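After this line comes subunit A, so read on.
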Amino acid sequence: MEPIEIRFSGSGGQGLQLCAKILSLALNLENLRVAFSQSYEPTSRGGVSRSDLVVDDITPDYPLVTKLDYLVVLDQLSVGISNGLLNKDSVVLADKQLVSEPPKGEFDIHSLPFVEQAIQLGNKRVANIIALGALISIGNIVKFETLVEAVKAGVPPRFLDLNIDAVNTGYRMVTSPGVQLEEIKSS
Partner candidate 1 sequence: MNETEDISKNGEDTHLVSEKSARDFNIRDYLRTSLFPHFLCPGCGHGIALRALLWAIYELDIDKNNLVIVSGIGCSGRTGAYIDANTFHTTHGRPLAFATGLALARPDLKVIVITGDGDCLAIGGNHLIHASRRNLDITCMMLNNEVYGMTGGQASPTTSETRYTTTSPSGSIEPVFDACRLAEAAGAGFVGRDVTLQMPRLKNLLRDAIQYRGFSFVEVISDCTEIFGRKNDLGESPEMILSQKSAMRPSSYGNVVDEPFRPNTLKTGILARNDRPEYGATYRAHAETIQAKGK
Partner candidate 2 sequence: MASKYQLVNLQGNHACALGAVAAGCRFFAGYPITPSSEIAERMALELPRIGGVFIQMEDEIASMGAVLGASMGGLKSMTATSGPGFSLKQEHLGYGAGAEIPCVIANVMRGGPSTGMPTRPSQGDIMQSRWGTHGDHATIVLAPASVKEVFDETRRAFALSEKFRVPVIVLYDEVIGHLVETIELPKPEECEQVERKWADSDKKTFKPYAETDDLVPPMARPGDGYRVHTTGLTHAEDGFPTQDPETVVRVTQRILGKLEKHADEIASYEEVDCKDADTVIVAIGISARAANQAIRQARKKGGKVGLFRPITLWPFPEKPFKQAVQKAKTVIVPEMNAGQLALEIERLCQSEQIVERLNRIDGEALEPGEILQKIGEAQ
């Protein structure tokens, strides 16, 4: 297969690393391999943050992103770091509220209310998981069922229900052709 390059970007503390981790788990469940890298600075809160995945069925030649297939942006702060990595085949998902000026270009851009929906679910911090659900709905990177399985394995048990709600919310937020919408319960 051709490697797929995915970036989650935003500001520190938005749970981008968790997003990448859960998606990695889901990819592994479908026998795919990842190379995962992230911004590495001494601070863990605030500031530009990114988590990158290069997906392949073998260990990829080059493990860092060079041209993004998917970009998820959760904070205006991080828009600039992906300049030059987007092309006409890229798909961008940006938070409607926090990203006022999403990247401009010939690519598909989806401005979606991740944070708003998260607040409605009762916890702003699951915006990342909502975005992940939306990404899978648009991108067909892994099966939704696999993603749910990975969410179950990747989040602390006491937050499981909330995260399952979040991933469902994200998945239903967008509809793409050929995707069956189906609610999956955490039980």
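Per the selection procedure, all candidates are chains of the complex that A comes from, given by their letters.
Criterion: a residue touches a chain if its C-beta (ideal position, glycine included) is under 8 Å from a C-beta of that chain, and two chains touch if they have at least 3 such contacts; residues count from 1.
Predicted model, so just to flag it, every value in this text is computed and none were measured.
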Touching candidate for subunit A, same complex, options 1 or 2: 2
List of subunit A residues in touch with candidate 2 within their complex: 21, 24-25, 27-28, 32-38, 40-42, 59, 61-64, 66
